[in-house]
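The structure's right below; bear with me while I get my questions together.
Only one protein chain is missing from this complex, and each of the others stays in its spot.
Order of writing sets the labels: A, B and C. Residues in every chain begin at 1.
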Amino acid sequence: MVRVMLLGQGFAASVFAWGVMRLKKGLMEPYGIPLARVDFGVPLTSIDVVASVDVDAVKVGKSLYEVVRMYGLEPEPELREVTVMPGLKLESTPSFIKTRALDDNRSLADSLARLQEFIDEVKPHVIVDATTTARSSPLNVWEKVEDGVQKGTLPHPQVYAYAALERGDVAYVNLQPAHVACSPAYVERARTKRALVLGDDCATGATPLTVDILEHLAERGRRVLSVAQFNIGGNADFLSLTEPDRNVAKEETKSGSLRDILGYEPPHFIRPTGYLEPLGDKKFVAMHVQWISFGGFVDEMIVNMRINDSPALAGYMVDLVRLAYASLKAGVYGTVPEINLFYMKRPGPQGLKHKPKIIAYQDLLRYVRGIAAIDIVERVFEVSQIRVAG
Amino acid sequence: MVRVMLLGQGFAASVFAWGVMRLKKGLMEPYGIPLARVDFGVPLTSIDVVASVDVDAVKVGKSLYEVVRMYGLEPEPELREVTVMPGLKLESTPSFIKTRALDDNRSLADSLARLQEFIDEVKPHVIVDATTTARSSPLNVWEKVEDGVQKGTLPHPQVYAYAALERGDVAYVNLQPAHVACSPAYVERARTKRALVLGDDCATGATPLTVDILEHLAERGRRVLSVAQFNIGGNADFLSLTEPDRNVAKEETKSGSLRDILGYEPPHFIRPTGYLEPLGDKKFVAMHVQWISFGGFVDEMIVNMRINDSPALAGYMVDLVRLAYASLKAGVYGTVPEINLFYMKRPGPQGLKHKPKIIAYQDLLRYVRGIAAIDIVERVFEVSQIRVAG
Amino acid sequence: MVRVMLLGQGFAASVFAWGVMRLKKGLMEPYGIPLARVDFGVPLTSIDVVASVDVDAVKVGKSLYEVVRMYGLEPEPELREVTVMPGLKLESTPSFIKTRALDDNRSLADSLARLQEFIDEVKPHVIVDATTTARSSPLNVWEKVEDGVQKGTLPHPQVYAYAALERGDVAYVNLQPAHVACSPAYVERARTKRALVLGDDCATGATPLTVDILEHLAERGRRVLSVAQFNIGGNADFLSLTEPDRNVAKEETKSGSLRDILGYEPPHFIRPTGYLEPLGDKKFVAMHVQWISFGGFVDEMIVNMRINDSPALAGYMVDLVRLAYASLKAGVYGTVPEINLFYMKRPGPQGLKHKPKIIAYQDLLRYVRGIAAIDIVERVFEVSQIRVAG
Partner (left out) sequence: MVRVMLLGQGFAASVFAWGVMRLKKGLMEPYGIPLARVDFGVPLTSIDVVASVDVDAVKVGKSLYEVVRMYGLEPEPELREVTVMPGLKLESTPSFIKTRALDDNRSLADSLARLQEFIDEVKPHVIVDATTTARSSPLNVWEKVEDGVQKGTLPHPQVYAYAALERGDVAYVNLQPAHVACSPAYVERARTKRALVLGDDCATGATPLTVDILEHLAERGRRVLSVAQFNIGGNADFLSLTEPDRNVAKEETKSGSLRDILGYEPPHFIRPTGYLEPLGDKKFVAMHVQWISFGGFVDEMIVNMRINDSPALAGYMVDLVRLAYASLKAGVYGTVPEINLFYMKRPGPQGLKHKPKIIAYQDLLRYVRGIAAIDIVERVFEVSQIRVAG
């Protein structure tokens, strides 16, 4: 079984916990999971959510069963077994959240020590960061990380990732825009600690579709004149993006791929645009692209979407957890570009060029076949050893 | 130089003739040409339109210069050199066209003989069929083709392709939905006559984009519930599709890819929908797709486009003509799946499975590199022979 | 109480029966009812569904409770009291329906007699025709109606309306495109029989919105170049429209208003376009309009909608039933242009010019105030008589 620890028990992590349990019981189809039908030795049913951490006073102390119900889903009773524990709020938790955090009344050092103890108890294979968007900078050397953690200047994802890597033998999956897999210091540290960091900023909605649409245009020699993309939603993530710093952080990861795909950077306006409560988790996306066709004629395309944000992310989480586990098992440390390029908006390591997602998917399949092969070889080897031993 | 003969001097063929001349003179950017920047030995400037055939009384006898002006474009004076010659109307020319055709007052046999004479005179390397959509059936053996040609039961594209293949040493590029590259008889005949047929039904607009969008969804495990796609335009092609038989022919090639891409065939309504004159050549496309995401949540996407139909096709023609020529030169006969899979809605040979266009593009690049390599090898060989001879 | 008899127990009539009962019990807000907050003496709670007629073998003999559940709604127990009775299938019932009709094994005369008996028993104030779209012609004299009824050449709505008017003292609300309120014969007959016909073809979705959008453009002097409108859905109504005759009937009522609103008829393509089962009752609408602005600049607008077809209709039915009842009570016979102009796609009587819906609404309010005033005057009169009598 793959032991999973969740950071940030929001809607995405809750749909994930709810859905994984339903998958195990055969109560739902595995839709929305990219590799659902690809066998690489870690079946959908092997995921075990063993711990959950949050800083929202409404959630801390409740069981996953209770939290999942708060989101209007009908949970399986097994979710009663996991209780949401307090995490670190630091400076980067949105101001609209009433917190119950380890560092509410404790020193940062003390709070961090308690968090690390908790991780040691839980023994996760994979830690998934599904916390709120936080702005950050890439960090190049581990001393800077240590320094930032001590001084409390780093945002929560970088501190959580620090705690994970200090323990080692674990994978850290960063679903949000903070620089973890794109921080050389984290990737290098992971390498030396037999650990893995995957990230950054999971690409589930309009951004990866835009990448593939632009590739589609580029392959036809069409010259893109402009790209406008608006996103508006009513979940906590969009609410947090009304805080300007977070919005900028998100905007950066959203438009990073244009030059890599097209070979030039067309004028563009791509950002999360606003919060509108009645849209709920089903965000509204509007996109306008215009381009020059043969002979100078100008075409245009408008894409409108209603996308359930958190379920899309939860489906990816099912893969990321399994891929992280399988990679570690196959002896892959540091980070894995093949995974990041498909699942992430700003794929690590730092400086990695974007690829069309459809191409990245082919590369991902090749990578997966590779680690599956290692797995088979090892299983054969174990079997032969058993026989020898026998 | 690549000698090109155009069948059907409509807007697409006219934009092509106009644009190719402007490219040669460096008067426009090569936008909308997929392989504009890929060097495989046949530069953009090497295309020579040497003949044009049509059955529209308004066009036959006019120069390309005059026809291009009828479409509101400003042509280069060199286009005066080619005069539109009468072709075959047969039974498959739309009823709304007042014809001036070889078979207006002549027997079919006589008309065909004259067409063949004309081809012999012109000596084209590539014949491009940009005539109106015609309904057809695939033909399995050459005797059936000969029989149909004699009896006058075949639609014009299959008769034109017959004439081309009887001559041999030529490439026939079929841009419309009639079964040529998807008729085993034509492909086999091409093979034995050192000729090539490429087709069928060029995929420039909503259809290939739909393919890539569906692949995008499939790679994320999203279960497509339904696809609706409407197309409406005001050019002669849409007018011809108001004739039910043609509409059905088009509908078939438009929706053929669903099962190949998704692995199942979702309920769909994909068709050219109507004629609306003021839209002109810039068609309006509306598409609705809905799917199940993780946990059973339903997402939806709407795509609206305004696409200049004929320029998009003309841009492809620039590639197809060059690829056809380069393939023949490299000794490739019959048909070329790698070309058809990228450029066509129903790629030949018959039974070929669709691929995501983004993947097909990668395969196309590999194919192109292959024929370019042959070309280089041969050139080196020639050079060495010259030296030996010297 | 207003006694209502439903013809055609499809989704619309079922949402209506279900919703009316919930309104009476205060279980839902009166959204989607245009005059919900206008008091004209017939409260929302005064509607009583007393009878239902259908020809679908799956529904006939079942209670409304059972039929409503078939549509996935949770009905109030009172709906058990009404049983769906067999109606007339005639020639106009869609071929995909397995019927259980009065005229399955009976002569038309006998069937009609039984239907009339049933109406006499039920004593409805208002009969609502929510049956499937049928093609028809307007009928000018009552002899033609009688003749058509006898020979069985009229479609079912015109036969039902005949039966209603033969009885008299009743209102017939025609929600579908057959010519009833637009047949002079029916309107005249209603006048002489102290009866009312309202219709034809209820305007709930894209059509009335298009009217108001076009008026909006016309008031700004913008010259409309073209209008394209597609509708696709997965309910029985869309399925029936795959039969060409019905489609044409619908198309006619959809585009009738262009000239009346704009003063000219722009090129247009406005029609129900297709059937796509997974869309269910929530149809997808795509509309494209382009126009010339000041100085010759061309603007364009695209409207996409997902509309629950049957609930929209059911909300209108709540008004139409009340308005019909109040009008009869106020001594209004024949038909009522003020009602038809707001609620209908082809408002009767024949030849009536369309108005912008927003204007028609103001006229409707004035009309409603008028009949409410009559009602008040009569109530005052009654009270004074009572006093005199006392």
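Following the convention adopted for this analysis, a residue touches a chain if its C-beta (ideal position, glycine included) is under 8 Å from a C-beta of that chain, and two chains touch if they have at least 3 such contacts.
All of these numbers come straight from a predicted model, not from anything done at the bench.
*Asks:* Taking the whole complex into account, name the chains on display that the unshown chain touches.
*Replies:* Visible chains that the missing one touches: A, C.
*Asks:* From the list C:Val42, C:Leu165 or C:Ile302, which touches the chain that is not on show?
*Replies:* In the full complex, the listed residue that touches the missing chain is C:Ile302.
*Asks:* Quick one: which of A:Met28, A:Val122, A:Leu225 or A:Ile374 touches the chain that's been left out?
*Replies:* Spelled out, the listed residue whose C-beta touches the missing chain is A:Leu225.
*Asks:* Given the contact definition stated above, which residue among C:Pro34, C:Gly152, C:Pro184 or C:Pro278 touches the chain not shown here?
*Replies:* The one listed residue touching the chain not shown is C:Pro34.
*Asks:* In the complete assembly, which of C:Arg222, C:Arg271 or C:Lys345 touches the absent chain?
*Replies:* Of the listed residues, the one touching the omitted chain is C:Arg222.
*Asks:* State which residues belonging to chain C touch the missing partner chain.
*Replies:* Chain C touches the missing chain through residues 15, 18-19, 22, 28-37, 73, 208-209, 212-213, 215-216, 219-223, 282, 291-308, 311-312, 314-315, 318, 356-359, 361-362.
*Asks:* Going by the touch rule given at the top, which residues of chain A touch the chain that is not shown?
*Replies:* 225-226, 228, 230, 232, 266-269, 273-279, 284, 286, 288, 290, 300, 302, 304, 306
We take it that only the chains that are shown with their structure count from here on.
*Asks:* Which whole number of Å gives the spacing of the CA centres of chain B and chain C?
*Replies:* Comparing mean C-alpha positions, chain C is 49 Å from chain B.
*Asks:* Find the geometric centre of each of chain A and chain C from their Cα atoms only, then give the gap between the two centres in Å, rounded to an integer.
*Replies:* 52
*Asks:* Between chain A and chain B, tell me the centre distance in angstrom, where each centre is the average of that chain's C-alpha atoms.
*Replies:* Each chain's C-alpha centroid was found; their separation is 44 Å.
*Asks:* If I count partner chains per residue in chain B, which residues reach a count of at least 2?
*Replies:* Expected reply: 300, 302, 304, 306.
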